[in-house]
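Here the complex is missing a single protein chain, while all its other protein chains stay put.
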Amino acid sequence: MADQSVDLQANAASEQARPSDSLSPEILLEMYWYMLLSRRLDERAWILHRQGRIPFHISGMGHEACQVAAAFAINRGVDYVHPYYRDLAMCLAVGMSAEEFMLGLFGKAEDPSSGGRQMPSHFSHRKLNILSMSSPVATQVPQAAGLAFGIKYRIAQQLQDPEDETQPRLALTSLGEGSTSQGEWHEGMNWAGVHKLPFICLVENNIYAISVPMHQQMAVPNVADRAAGYGVEGIVVDGNDILASYDAMVRARDRAYSGEGPTLVEAKTYRPVPHSSDDDDRSYRSRDEVEEWKRKDPIARFQQYLLDRGILDQNKIDEYEARAKQMVNQSQSYADEAPYPEIAPSLDPSSVYAPVDK
Amino acid sequence: MADQSVDLQANAASEQARPSDSLSPEILLEMYWYMLLSRRLDERAWILHRQGRIPFHISGMGHEACQVAAAFAINRGVDYVHPYYRDLAMCLAVGMSAEEFMLGLFGKAEDPSSGGRQMPSHFSHRKLNILSMSSPVATQVPQAAGLAFGIKYRIAQQLQDPEDETQPRLALTSLGEGSTSQGEWHEGMNWAGVHKLPFICLVENNIYAISVPMHQQMAVPNVADRAAGYGVEGIVVDGNDILASYDAMVRARDRAYSGEGPTLVEAKTYRPVPHSSDDDDRSYRSRDEVEEWKRKDPIARFQQYLLDRGILDQNKIDEYEARAKQMVNQSQSYADEAPYPEIAPSLDPSSVYAPVDK
Amino acid sequence: MATKTLIEAIREAMDEELENDPRVFITGEDVGPRGGVFRATMGLIEKHGPERVVDSPLAELSIIAIGIGAAMADLRPICEIQFADFIHPAMNQIMNEAAKMYYRSNGTWTVPMTIRAPYGGGISGGLYHSQSLEALFAHCPGLKIVIPSTPYDAKGLLKSAIRDPNPVLFFEAKKGYRAIKGEVPDGDYTVPIGPVNVRRAGDDVTIYAYGMMAHYAVEAANMVAEQDGIAAEVVDVRTILPVDREGILESFKKTGKALIIYEDNLTMGYGAEVAAILSDEGFEYMDGPIRRLAGPDVPSVPYSHPVQEAFMPSPKKIADAIREIAEY
Partner (left out) sequence: MATKTLIEAIREAMDEELENDPRVFITGEDVGPRGGVFRATMGLIEKHGPERVVDSPLAELSIIAIGIGAAMADLRPICEIQFADFIHPAMNQIMNEAAKMYYRSNGTWTVPMTIRAPYGGGISGGLYHSQSLEALFAHCPGLKIVIPSTPYDAKGLLKSAIRDPNPVLFFEAKKGYRAIKGEVPDGDYTVPIGPVNVRRAGDDVTIYAYGMMAHYAVEAANMVAEQDGIAAEVVDVRTILPVDREGILESFKKTGKALIIYEDNLTMGYGAEVAAILSDEGFEYMDGPIRRLAGPDVPSVPYSHPVQEAFMPSPKKIADAIREIAEY
């Protein structure tokens, strides 16, 4: 079935123009910047955990390319994004700030995701139309189908102008390959297909679900092989190649905006670090394998691409690094000193209900 | 994706021998007999309901061919069968008696399925390795994968001789096309694929889930189109053609017995009657459609086949009909007069627990 | 006012809300041309169109999740679960998602969704078409749970549920769909979610009940009033969650004796919470043991006719229990 999926990279060779060809140097550098910022924040989080200053971190390292590509393909901050815990780079690219991430790490009151109620990296941002995620995996997928259903409904009922770019016109959700084993995924994909929804499911396939390798998760080589069974287009892409990922996402976005229906984009990638700060990955994969993948690092790769094309030079790299470092430091201090949530209202049973209008 | 599924009927034309070619006249007549008996019991159940003598009936009419074919392909009464509420003909062919069915209809103590605890047609028969089914649809599918896992495990741990025909060597489960929308189905199929289990999923596709037509259920023309996504072989077959259904099931059985893995057989069929005694199907489908399908009745069709080949004649038909009628009458009287379950033990909280060995 | 059945009142509430608010839509199995297996949505697709009355795939988890997503996209979904017994596949979406969304997002995302589900026994539904599930969900902060007993309450409470910014589980006594009748105003009105409702006044014993059992309780109270001169007060706990602790305590302070009726399994049923509240906050008023009359602890409700009858609480059993407590 693999051959059923659209292989954009193969297509690309034979075709004239890829959407990424028209990305300006400014945009390319912005994409680079978000990948870098994400990486540096992520590294700091690991350090903070090792120092015992935060209880938990779960990392997006290695996944930055497909995440930033996804964000840049959609209408950032407007289209619905229902991400998962690895999507730090995606959320930053959509508009979440470094401070906001750090506030979550420290569980502080100002954390926009949950006000410190949820574990770190359980992203949410109402103003950016980033939906609130839980820990149980894959629950976001059928919900994102619901968001997409909402869009289609609002347009059909003339509650929303289809041309209005200040309104969400698609729902993007993401998850790991392991999480597609959940019934939640099946049911969400099915709704998206039946109703031809403006829906994109990004599968960040890092070939492990914690310790469980893909062949114990599914009997097919690609998650995208399952898309056709839902009437959904499936695309397999090198998730460590930001431009290829962008091309795939643009295709998915165009399909969503134009009413052609849902798309599943499977980005092949890798997690070069343990699953989370609670994990030790030495029991389930070889150091050689990890080292090999580290050589395919998506940031180094994109950096080289930009250097080769003269879009980036060492000066600029240094400047970006300095800016990132400063942001990481500053946001850490800010979050560290920010107040915790107040206890009484956090534990007040009435706080679980939205107030009823009178 | 439809082309991905094995189309046995197309294959059949070009190939020499079909498994059904070697069925003896005796076996063919036995198959005919079970279809007929099932139909006559079913008809009687509708009458009993109309007379207000039983509160509920759910029918297997129209589905008899694929059901009896499935039963005859496996090791009847030994292999695990985890059926659904339409599988009266399948259960009869596996060994359930007419009385046993009637006892369930009347909710009597001797009912082998549940002792009158469950609604009618919630089949179970420990001695025949028919598993107990509930009402929530599709729950049987991952359980059947568990049964198949059990078989594979038992053989691997030498708890069972793989050649021993007194032991179950596959698990067959069945459900309607609508029920495949459930996450339960996805997860069961996935296990079957990952572990290459001796598992058969028979989808009795009658193109409606109560009132909901297939195109509102899924965005693909065949459920079998989804099989490949699980590493499962998918077969589409005319479920009103008992011999074609038998060929498909034999292929599935052979794959299971020989360790080649799971198979999904999608039998295209129709339900010529309302969903259940609570339904009125006039709101959601035309009388023309129903009439058209009635002309494709699987029993009439098989009868004609047998008549054409001289395996059956009018005398024999009359004899079968008389025998069926007598059985239906007798079993109805028996069940009608049989005692209800005793109340106190049925409502005793200790009755929900199997006793612990000391 | 016209007399309407429970199911007519429910249908009317949906019809009017569909009419009044374009964000309201219905989804569930067979809600379209079939009008629902109980006919609760009969005629609505014809009137409001297939975009607003949407037959779902046969998959409860997704019915709820689509509702959650649509609610967050500022729609007002009414999700029908065909029988309460089939809600379990959606537990994760209801308990871990809908119920926690407002809290977990620190009040930034809301899930204004209504989940309707017929519940209860006595209709030969066997183990999977008879369940009562309010107790299970009552342990989940963030949900509201409503069980109306009268057509008047049904219409008014369902409208409140649809307009509520929180997820509301609305359980309907299927046995009473056509059997329960009452006065229901045409047009708009609401009944607030929250407060219990004293359906019958009395000083001797308080009976707590809801849904179908509230009717049996009133019937039983009338029986013992006539036959034994016992004055039983019937508190209709029409909102199960959030718990109206004050409303529950108020009657008990007067009577000091409590009988809690539910057709759900006894252990950990809703009566456990009522008993716990009374035996703590109402301790000083206690004038006898707090009794529960409920379904036995076997999977509800066995099919076989005589067993089903024995399983269900009945006005007679309730009357006997009232007498026993009153005499204490």
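As written, the chain order gives the labels A, B and C, with residue 1 at the start of each chain.
Keep in mind that, in the parts below, contacts are C-beta pairs under 8 Å (C-beta built on N, C-alpha and C of every residue); 3 or more make two chains touch, one makes a residue touch a chain.
Bear in mind that the values here come from a model prediction, so they are computed numbers and not experimental data.
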| item | value |
| --- | --- |
| For the chain not depicted, the shown chains it touches | A, B, C |
| Options A:148, A:218, A:249 or A:264, residue touching the unrepresented chain | A:218 |
| Residue in contact with the excluded chain [from C:71, C:95 or C:221] | C:95 |
| Sole contact to the chain not displayed, among B:126, B:309 or B:325 | B:126 |
| Contact partner of the left-out chain, one of C:26, C:127, C:248 or C:261 | C:127 |
| Interface with the unshown chain - residue positions in chain B | 80, 82, 111-115, 117-118, 122, 124, 126, 131-132, 134, 136, 139, 141-151, 153-154, 156-157, 159, 168, 171, 183-184, 187-188, 190-191, 194, 349, 351-357 |
| Interface with the undisplayed chain - residues on chain C | 85, 88-89, 91-92, 95-96, 99-100, 103-104, 127-128, 135-136, 138-142, 241, 243, 264-265, 267-273, 275-276, 278-281, 283-284, 286, 288-292, 297-299 |
| Residues in chain A touching the chain absent from view | 55-56, 107-109, 114-120, 122, 134-137, 178-179, 181-184, 209-212, 216-218, 278-279, 283-284, 340-341, 343, 346-349, 351-352 |
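Keep in mind that, in the parts below, only the chains that are shown with their structure count from here on.
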| item | value |
| --- | --- |
| Most remote chain, CA-based centroid, reference being chain A | B |
| Euclidean distance of C-alpha centroids - chain A vs chain C, Å | 40 |
| Where chain B and chain C are represented by their mean Cα positions, the distance between them in whole Å | 37 |
| Intercentroid distance (Cα basis), chain B paired with chain A, Å | 44 |
| Shared-contact residues (touching 2 or more other chains) in chain C | 56-57, 59, 61-62, 89 |
| Chain A, residues touching no fewer than two other chains | 183-184, 187, 190, 194 |
